[in-house]
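Showing chain A:
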Amino acid sequence: MSLTQTGLAQGPARGPFAASTKIMWTRWAIVLGLLLLWEIAARLGGNANLIAPPSSIVQALFTQILPDGEIRGAIALALLEVCVAYALSIAGGLALGLAIGSTDLSRRSLFPIVLLLYAIPQAVLLPLFTLGFGIGPAAKIAFGFSHGVFPILVNVVAGMRNVNPLYLKAARAMGAGSSDIFRNVTFPHMVASFFAGLRLSMTMTMLGVILAELYVSTGGIGHFTKLFAETFDPSPLFALIGTLALMAIVLNELVRTIERRFSLWKESS
Partner candidate 1 sequence: MQARAVQLVFIGLAFAAWYVAGRTGAVSPLFLPPLEDVFQALAQLVQTTEFWSAVGVTLATIARAYLIACVLGIGVAYLVTRSRFLTRLLEPVISNLFAIPITLFFPLFILLFGIGVESKVAYGATNAFFPIALNTIAGLSSVDGRFLNAARSMGFTPFGTFRHVLFPAAFPIMLTGLRIGFFICFASVLAGETISSVSGVGRNIALAAELFEPARMFAWIVVVIAAALVLNTLVSMIENRMRGH
Partner candidate 2 sequence: MNLAEADPKIAAVQAPAAISVRGLTQRFGDPGDPRAVLAVDSVSLDIARGEFLCLLGPSGCGKSTLLNVIGGLLKPTEGAVTVEGAIVDAPRPDKIAFVFQESTLFPWYTVAENFAIAFKYQGAAASEWRDRTLSALKSVGMAGFIDHYPNQLSIGMRQRVNLARGIAAGTEILLMDEPFAALDEQTRMVLGEDLSTLLAETGKTIVFVTHSLAEAVFLSDRIAVMTARPGRIKKILSIDVPHPRLPGFMLEPRFSEWRNECYALLRDEIREAMAIAETAGKETS
């Protein structure tokens, strides 16, 4: 019951470049076409307070965003927060998952509570987090952690549970004791499930950190997005968000590469 299985029909772990040439060219053509359309529409009819043509965005990127030390600092801080929160999610998810999945009783009693917590829309806890952790990086890391820990936790527990009973039977028939079975059958299976949850965890961690950053509008990224939005200055706003989106894509690809590297030895499910 990995999240990726009960939930979204996520495609296989292929990168965006795994496509035939014709498809690749069509995609690039469409992207360029859309950019061109955007440029023309924005310049001709768009409200300059709301829409920025791509050229202005690129210009704003190099004149307002990148040179500004404060903004660079805010982006770097956000990146750091995501990484720390992600590391904590992995460690915490693994530890908690192993603990909860270790015995039948702990799993049957505690896992439903975990799933219930997962169903709560965490955004409403955001003000609470800031009350508790302040408006500095701690709150953002904590909030990122509280989002990112769940996919790992759930996948670890599920991975420990869903081992094909045929393997267990075969192992016992070969005379393996319970610690052997854990080491050689359950654990490797859980690891596969664990890696499947890594990408979703990264997405959720980023979600949490960004939500927190946007909420706290006194500093960091939230400050600048609020500033640009309130002064109706779309170009630097688009540029800033574009930079962050790029960061998100890069991080996602990094995790995807790691996932693929470790999926090579995993059996196809």
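Going forward, a contact is a pair of C-beta atoms (placed from the backbone, for glycine too) under 8 Å apart; a residue touches a chain by one contact, two chains touch by 3 or more; residues count from 1.
Keep in mind how these were chosen: all candidates are chains of the complex that A comes from, given by their letters.
Just so you know, these numbers come straight off a predicted model, no measurement behind them.
A.B. asks: For chain A, which of 1 or 2 is the touching one in this complex?
C.D. replies: Candidate in contact with chain A: 1, the rest do not touch it.
A.B. asks: Which positions of chain A touch candidate 1 when the two form their complex?
C.D. replies: Interface residues on the chain A side: 6-11, 14, 16, 19, 23, 26-27, 50, 105-106, 108-110, 112-113, 116, 119-128, 130-132, 199, 203, 206-207, 210-211, 214-215, 225-226, 228-229, 232, 234, 237-238, 241, 244-245, 248-249, 252.
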